[in-house]
Each structure stands twice: as C-alpha cells, then as structure tokens.
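One protein chain is absent from this view; the other protein chains keep their places.
The block that comes next holds subunit A.
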Amino acid sequence: MAGRPSHPSKEIEAAVAFAEEQGWSWVKVSGHAWAKLLCPHHDRDGCALFVWSTPRNPENHAKQLRRQIARCPHRPAGENDENL
C-alpha cells in the first residue's frame, strides 16, 4: 500500500483504499487509466479492475468500483452471499 499516489477524487480514493483492505493490489498503468487493481486471486483467472484518472462522473465511478469489488468471486470462502 505504501508508495502509491492518492487519487485526486476523494470518493475514488476511498474506493481504492477499500479494495486494498479486501486484499487487492495496485498497479500503475499508462494512458487515461490511473491504475489497474488486481484481486487477491493473482493469476490468469483473477479479476482486473481499471480506475480512471478523469471519469465522466467521479461519484458514479467510485460506486461502480465498489460494486465490481463486491462482485469478485475470489473472496475468502464463506463471504460470498449470493444464491442464498
């Protein structure tokens, strides 16, 4: 977690910090994406999530990021609340 820059949007920065709490890692990328987040399942089946530097609407982007993180199927067993 050390050594990465903060996202200029407060909401997006909070969503990225939330991802890190869930075991996701931060990877720098070039271009319009600010970063790529990789889920705890670090191989070809793992999830990758792109964070924009300047999304059309930062609040919506932060909400979408949280939704995508919640949808990751690679959370530790027992935390998956789908199909009850």
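Assume contacts are C-beta pairs under 8 Å (C-beta built on N, C-alpha and C of every residue); 3 or more make two chains touch, one makes a residue touch a chain; residues count from 1.
One rule holds for everything that comes next: contacts and distances are computed from a predicted model.
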Name per UniProt, for the chain absent here [options: "Cytochrome C", "PadR family transcriptional regulator PadR", "DNA-binding protein" or "Electron transfer flavoprotein small subunit"]: "DNA-binding protein"
Omitted-chain contact residue, chosen from A:Arg4, A:Lys28 or A:Arg67: A:Arg67
Absent chain, residues of subunit A that touch it: 29-33, 36, 45, 47-50, 52, 54-57, 60-61, 63-65, 67-68, 71-73, 83-84
